Structure formats: structure tokens, C-alpha cells
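Take a look at the structure below.
All protein chains but one are shown in place.
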Amino acid sequence: MNTTNLPHTPALLSPMGWLVFLSLVLLLAVATPLMNLYVPVDHVLHVSDFAVSLVGKIMCYAICALAMDLIWGYTGILSLGHGLFFALGGYAMGMYLMRQIGLDGNYKSELPDFMVFLNWKALPWHWYFSDSFIATLLLVVLAPGLLAAVFGYFAFRSRIKGVYFSIITQAMTFAFMLLFFRNETGFGGNNGFTDFKRILGLTIATPSMRMVLFVLTAMTLLGFYLFARWLIRSKYGRVLQAIRDAESRVMFCGYSPLPYKLSIWVISAVMCGVAGALYVPQVGIINPSEMSPANAIEIAVWAAVGGRGTLLGPIVGAFMVNGAKSWLTMAAPEFWLYVLGALFIAVTLFMPQGVVGLFNKARLALLSKGAQP
Amino acid sequence: MWTIRIRLSFVFLCSCLSLSIAQALTPAQALGMVQGETDTRLKVLNQALQEADEATAVFLQAMADDAVKLAGQQVLVLRDGKAFDPVTAAEIVQPPQAEDVVSNNRMRGEIDAALAALRLLNSDDKVRLQAAMALAKEPDAAKLALINKALKAERNAQVKTALLLAKAAMAISVADPQERLQAAQTLGEAKTPEAQLLLNQQLGVEADPKVKAQITASLATIKAALAWGERLGVVFTGISLGSILLLVALGLAITYGLMGVINMAHGELMMVGAYATFVVQVMFRQYLPHAFDWYLLAALPTAFVTAAAVGAVLERGVLRFLYGRPLETLLATWGISLILMQAVRSMFGAQNVAVENPRWMSGGIQVLSNLSLPWNRVFIVLFAVTVLIGMTLLISQTRLGLFVRGVTQNRAIAACMGVNTARIDTYAFALGSGIAGLAGCALSQIGNVGPDLGQGYIVDAFMVVVLGGVGQLAGTVYAALGLGVLNKFLEGWTGAVLAKIAVLVFIIVFIQKRPQGLFAMKGRSAEA
Partner (left out) sequence: MTPDLFDAGRERLQAHQFRRVQPSSSGDRGASYGHLLQAGQLDLTHGRILYLEDVNVSFDGFKAINNLSLDISPGELRCIIGPNGAGKTTMMDIITGKTRPDSGQVFFGSTIDLLRHNEPEIAQLGIGRKFQKPTVFEHLSVWENLELALATAKDVKSSMLFKLNGVHQDRLCEVLETIRLSQALRSPAGLLSHGQKQWLEIGMLLMQDPKLLLLDEPVAGMTDQETERTAELFLSLKGRHSLMVVEHDMGFIRSIADIVTVLCDGSVLAQGSFEQVQADERVIDVYLGR
């Protein structure tokens, strides 16, 4: 048999794909700033500040959905606690932003407001490096990463699978939420962190800073997408899918599932942490309810609605669900929870492939119809 | 305090005629108590107490009720719109410029204490006992003479012990060390938390070494006696929490353990049961108010049936299509829980609703001086045991239970044998949901009922099922009781939040070591 008949490892993106990608980059990094900052407000091409912050926020969620797809769509591990990693990244950035308030807080003190309120005299140990941006960036990666590594190592080593694992992750995020609600933990208690003034010395609440954060988030999302695509197309990605489909067979092929699961788990946790760090300056607040089990389960529904195992699907799903939420909570707030609940049910019963999956099926059907004479 | 005062004053006024000491209240005393500085007034009050009679008591009560006026040198007591002289109890014409007699808080406190002390001389045993115990709790050295007087005339042994205790409580801080020694001993024998408090206070200021030694010894005795009370208290709260967890997890043990369905809406089924109880209570209050105490008898089956009905609808409508896909079931049931919560919010409002205990469930049994077991919790423990036994019997002895077991172990063969597997699934799920409803009914008796009632218990319920292992009810029972007791023990050391976190961490670590839980089925097919 001719070895040239063997499929080559395809390129990261097809030429068409690269075209779409680059046009997205142009749209988000060039056109949107122009349309927001320089086009006059009443012009039809103007992108409002509200839209910028909303889309920026949803893009952070999309990164989480992408991370969820990596572990659930491709490796078959449903985590109901990924909101915890998102919140940890957010808190790390939040600590830095609280220090950046400096003496402009309500109490005019070096310490953050809530510490003065609690009568604390000095910064606790876990705030020591929070005035350094580099250290904060490191913490954003290390905090979720280390926690994920420890938790994942013990969980995967004992071969906890399936539903038990999901329940354990829910318990983990619940425990941390309870911990962060306490004032003594030193993270602002149930008020969390808010009232940010500056980042890197520049004022946060200006349109230009908002746009910078927006572009940064967009580029991070696109970058992570390329990274995920590279991962999945390598043999590593195929092993992950094999682990999802038939873990015992994979073991008998000689692969130890533990390092694979652990590595993808940590990668997805770090992605969520980065998303959280980008989220907090844009939204201006972080509190322990970001760690609630309800929030974490929503990430799963974004991935499910969009289509698991497609990388693009969860991003689409995040936009669709959060867009609907944004609209409904303004137009008819008491309906939102009904819609969300119905979405959960509908997606599992009728659309296991998600929106992108349906789209792919339709496209294949059209193609095969077109191929028939 | 005020309600007790009004109640006791009512009792007092009914029996004021039976005062056995008869010495007069003089007009000078009456006058002295209503005008001038509070300190002087108090002095006169205490003096009058030494020679108290029923007129004194009536007058003091009137002062406490703000029914006393002063017109020049004449003191008046107002009753039913008419004025009376406090000493002679004769009606007098009300002078036009009568001023109200104002008593500040301290005065009022003293008047109340005086009234309490006077009750020591009442002819009713119960009233005297109550008065003596009240004085023992809040000792006042000025009443010592009165207590001595009462002791001399006392015949009832119980009241006498209480009086001696009150005397000791007052004597603990007098000048004479011998008396203090005696008082310390008596207080040590009393073994109550109040005695402990008094002894601790005295220990701080005590100078005499012999008395100090006695106080320390007495404190040790009390501590030993109270320790048992505390330990048993923790054990009881632990069992109570464990019984609640058991009720909550039993339904889940059926749906997950037997059927493999992960039901995130389990908490909401409990909430449905609690709200059903609320509705029954409201109905009873509206249509059958005289039978209100028995509303629970109607509420229990209502809660069971409502929750079971909701569960059956869930199973038929959604879950039937998701068997064999546990992760999808998890997500779908989460969606259902959101819908149920929002539906309840639309129907009943987002605030908590009030569910009252029937009268026979209020109060508690006083087992030891510092250990009181509330009736409602005791009943819930008994209720949980009953439900457990009932369910075990149902599963093991009845035909329905047999079918359920058969279908869950081998669906295909059961179907070949003519069992309607779809209907059995619905029954089993409805049974699990119904038990959740019963749990909700029980929860309504001891906690708040609101739309997010279920959210507080769902994580705990899953922990119990995960820890106990799948397939056997025994695991659920042990896990529930164990977690309840463990949680309460830890609370004593670290406080509620950290205790909960510690329990969660413990379960996570335990599951690493033993992924199948406490009791699990072994064998080749045992995959989670």
C-alpha cells in the first residue's frame, strides 16, 4: 500500500479558517476600538460602552466554556466546580486591584477598606506580594493550577469516575465558597472586592482602559482557541478522546491515563483562572457567589448548548446563553430561570450534539445530498 | 421579662389575699416610695419589704403598672378609673392636680424583684417554688432577710431546697468567710449552670484560701456533672442532624442507589413537601381551627403524595429518556430544580413562609440541668427511624419492592418475565420523591421554609450517598448518622462553617481511599 495514502496531520486551520481567524482579529482588535472610541455616539456604526463591557464579559465566559470543552467534550470528565478556578484567578487579580486603590479608599488607609473595617492592623501573609503585577500574574496561573494539580492527582489516582467525580467537584467549590464567605479568611467576606480605581497606575473606569481590556480578552480567547486546536489535533488529543471513549482499552494500549487527565485538568483550570483575572477588571467586582455550585453548573450548560467536543461549539453556546440571559433579565426577569432550566432539559433530551453539532449534521446532509447525482 | 411579670402578677393578684404575714403598709412608707431620689425610694422600699403585707403587695403591683399618682401628700392608686388609698384601700375622690409617679428602670427592676420576693410568702407551693428559683438565678443580698423569714416558715422540701440555694447564691459574696464557705458548698451541690457562673464570679475576687479551695472543688463537681450534659447534648444534636440527613438521603438512596439516577432536583422535591405542609396548615387554620394541632396528620400524606406526583411527572416526562446517561441526567435534573424553584417563587413569593409547630411538639424534655431535648427534634428522630423501617420493609417484603429490585438489577430479564419496567421505574422514582416530600415536611417543623430550602441540603445529601456507597441502604444509614454526629462534634471545636468544610474535605479524602464508599458491591460489574 502506498504510504502517501495515509492521512497527513492537518494544518492547524484550513486556509479558509485562517481567513476567518484573521478577519476576527481585525474586527476585534482594530475595528471595535475605532467604532467605540472614535465614531460619534449617534452614528449607526457606533459600538456602545455597554456592548463593549457585555461582550468582554461574555468572552471571559467563553474561555471558561472552551476549557470545559477540553475536559468534558474531549476527555469525558464533567466538572461541576470549574467556577472555583475562575473565581480564584479573579480573586488573585482582585487582590492586586485592591492594593492599587492605595490611599483613595473610604478610610484613606494603606490597607483595603474591609480590613480597616475589621480592625486589622497589617496585611495577612497571603497579601504580601499583591502589589506587584508580575507576582499577581504568577498567582493567577499558580493558584488555580496548584489547586487543580493537587485535587486532580488525588482524585484521578483513586480512579473516581463519572458522576461521583462531578459530585466531588461540586463539594469542592461549595467548601471554598463557604470558606471565602468568612471574614477571617481575609478575602473580603461576603462583600468580596469592589470599588477598583486603577490598574498598573492607569485609571480603570475610562473607555480606553475598557477597550484595552476588551482587546486583551479577545486576543486571549483567540489564542486559547488556537492552542486548544493544536492540542486536540495532536496525538495527545486523540489519547484524550480515547480515554473518554474506552479508558480500560487505553490502559491496555500502554497509556497511563493519570498524567493525561491531570495535565488537561490543570490546563483547563489555568485557562479558567486567566479568564477570571480578565473578568474582574471589566466587571469591577468579585465575591464568593462566583464560586457557587450554580455558577459552575452554568459553564456546563454553555458547553452543552453549543456542542461538546467541537471547540467552537462551547464558545457559541456561551454567547447564546449569556446573550439570552442579558436580554431576559432586563426584559422579563422572572422568566430567565424558567428559560435556563428548560434549556438544560432541552439540550440533554433533544440536542445532545448542541447547536454546532446540529449545524454540522445539517451541513453533512446538504453535502451528501449535493453529492448525489 | 415583661410577659413573665404580667403573668406572675396575674397569678399574684389572684392569690394576694392569702398572704400569711400581716403587718401594715404605712402611709409614710407609701409616700417615701413615690417621691424623691431613686436611692431613697429604694431604701424605703426595702424597709417596707421587711414588714410586708398584702397592701404592700397591691401597692407595689400598682407602681409596676404605672397606676399610682401623687397629689400633694396623698398617694393614690388608680383602678378601673377610680382612685383608692394604698393603705386603707378605701376609695377617695381624685384630686384634680394629681401627678403621675414616674419610676426609672432601676426602680422598676427593684419593684419587680420585690414582688418576686413577696411571692415567697404565697400560700401556693408552685408559686413559692417559682419565686425561690427565680431568686436563685438573680440573687440580691437585700432580700436575704426575707428569705430567712420564708425559710423559717417553710414546710415543703422542694421549696426549702430552692430557698437554701437562693440563700447560698446571695451568701456567696457576704463578709463572713464561714458563710461563704457554706454557700460555696451548697452551690457546688446544686450543679446548675447558674451556680457555676456565681462561683466563677466569686473565684475572681476571693481572698480567703479555704473558701477559695472550696469554690474550686465545687466548680470541679459542677463541671463534671455538666460535662455529661454537654456530651449528651452534642450527641443528641448529632443524632438529630443525622436523622435529618437520613430522611433527606433516603429518597436519594433509592433513586441513585437503586436506579442510578442522579437527581439534582431532590432538594426541590423536599421543598415541595414542605410547601405542601404549609398549605395544609393554612387550610386547617382557615377551616378547622379547633383541630389545628392535628394538621400534621393530614400534612404527612399530602406532602408524600404531592412530591411523589411531581417525581412521577419528572420521570415520565424527562428522565425516562435519559437512563444510562448519568451526566445528562445530572444536568437535566438541575434544570428541573431551577424551574421548580422559580415556580414556587411565583406561587408563594420569594420570602420564607411560616410553618408553626403544633402545640404537642413545642417545648422539650429537661433531661439534665443543662440538657433540654426539644420535642420536635425528638419526634423527627423517631419519624426518621419509622420511615427507614417502613422503606426497608417495602423494598424487601412487598411485591413492588421485589419488582423494583429486579428491574434495577436486570431490566431485560425482568421485562421478559412480564414486569412492566416503565411503570416500575415510575413507581420507584415516585417512592424516592415521596420520601423526599416527607423529609421536607419534617424540615418545615424545625427550620425556615423558603424556595431555596432544598439548596441547603442537596450537597449534604449527595455526600451521604457518595460516602455510604451504592446499592445498600445500610450504607446510607451509617453515613448519615456518622456525618451528622461528626459535624456536630467538630462544631464544638471550630465553629459551624469550618466544621462543614472539614466534613467535606474528610469525605473527599475518604473517597480517594475507598472510591466505592462504606458499603459497596464488589465484583466485575461494579463501575460507578
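The chains carry the letters A and B, assigned in the order they are written, with residues numbered from 1 in each.
Keep this in mind: contacts are C-beta pairs under 8 Å (C-beta built on N, C-alpha and C of every residue); 3 or more make two chains touch, one makes a residue touch a chain.
Keep in mind that this is a model prediction, so the values were computed, not measured.
Peer 1: Taking the full complex into account, find the residue in A:A205, A:C253 or A:A332 that is in contact with the omitted chain.
Peer 2: A:C253
Peer 1: Touching residues of subunit A against the unshown chain: what are they?
Peer 2: 1, 3, 5-7, 9, 231, 234-236, 238-239, 241-242, 245-246, 248-257, 259-260, 263
Rule of thumb we're sticking to: only the chains that are shown with their structure count from here on.
Peer 1: In the complex formed with subunit B, which residues of subunit A make contact?
Peer 2: 78, 80, 154-155, 157-164, 166-168, 170-172, 174-175, 178-179, 181-182, 293, 297, 300-301, 304, 334, 337-338, 340-345, 347-349, 352
Peer 1: Under the definition above, what is the set of subunit B residues touching subunit A in their complex?
Peer 2: Those residues of subunit B that touch subunit A are 262, 318, 321-322, 325-332, 334-339, 341-343, 345-346, 459, 462-463, 466, 497, 500-501, 504-505, 507-509, 511-513, 515, 527-528.
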